[in-house]
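Shown here: the complex without one of its protein chains, the others still in place.
Coming up: chain A.
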Amino acid sequence: MAIVEHNLPRSAGRPWSGVLLTVAGRLAQMALTLLTASFLIFVALQLAPGNPVDIMLGAKAGDPEAVRRLNAQYHFDQPLLVQYGHWLTGLLHGDLGTSFVFRESVSSLIAARVPTSALLVAYGGVLVLVLGFAVGLVASRAGRTVDTGISVLLSVALATPTYVIAIVLITVFSLYLDWFPVFGSGDGLLGRLHHLTLPAVTLALSSSAAMARVTRAAVKDEEGRDHVTTAVARGLDRRTVLGRHVVRNALLPITTIAGIIGAGLIAGTVIVENAFGLDGVGSLLVQAITRKDYAVVQSTSVLIIAAFLLVNAFVDVLYGIIDPRTRTGGTR
């Protein structure tokens, strides 16, 4: 901790050293988890049925000369740990190997798919934040009937799996109303957003319900606190009390659930992209699994886990920024 403080130019930066420490600690922990996970996936995929060399050779499978050549080319003839080492050094150089099925380098294959997935998650995330927060706030301020109505709707939204939401939305908005296209990713930013609207809503719906529920509970909880009563007694107008005293404190439990929701959105892309035929990372993963393209499976899974862990770490850090009390070190 002392080292971090010395490196900081201003003493005014001291409260942030805790945040920096958290960031460093989380990143180190993340790297370790990622390393373990990627190794486990690597070992598991070695046990998977189907020999990649046979798949690559197709009709020529069994030709000893060709098998030997490919084995040497892809390092299949070397021990497991050495093979994993090759993958890891390749990863650091941005080279993830070659897809046997798509006949293309895995990194360019993934790079082409990332924008769709990233846009989908971002779009969904914004929807969750806006929709979930708004509905939760409305429910917390509304009368009993509206509150109960919203609460039942939220329960239904929470219990409905994404693939069921997908088919309902496709049926209503694409088949009957014809507002949105059924499949594909679209061209240009506007076209993309138009194509991604139904998938993003699908992805966001049950998470929004979770968000709304936590927001409602947090706001109600905070409203009953003494400091809010004091603020009201001091004659502050309702909007100030709500904004500065209630919502600001309610942000903490909301941030906690935001991490789980963000991670859930990333995991949810696998189903949503398949349901809507989007060319994202999640659909690439499922295609690679069905076609036994293990080089692609390996890298795509590690990418998804990395994104998953990154969101969780980000929320931890955000926590420290919103509430100085939770910063480790530097606070005393």
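Rule of thumb we're sticking to: contacts are C-beta pairs under 8 Å (C-beta built on N, C-alpha and C of every residue); 3 or more make two chains touch, one makes a residue touch a chain; residues count from 1.
FYI, contacts and distances are computed from a predicted model.
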Which of "Simple sugar transport system ATP-binding protein", "ABC transporter permease", "NADH-quinone oxidoreductase subunit L" or "Cytochrome ubiquinol oxidase subunit I" matches, in UniProt, the chain that is not displayed: "ABC transporter permease"
Selected residue (touches chain absent from view) among A:Leu45, A:Leu91, A:Ala112 or A:Ala134: A:Leu45
From A:Gln78, A:Ser108, A:Ser155 or A:Thr229, residue that would touch the chain that is not displayed: A:Ser155
Which residue of A:Val53, A:Ile170, A:Val241 or A:Ala295 touches the chain not shown here: A:Ile170
Where the unshown chain meets chain A, residue by residue: 33, 36-37, 40-41, 44-45, 47-49, 148, 151-152, 155-156, 158-164, 167-168, 170-171, 174-175, 182, 206, 209-210, 213-214, 257, 260, 263-264, 266-268, 270-271, 274-275, 285-286, 289-290, 292, 294, 297, 301, 304-305, 308-309
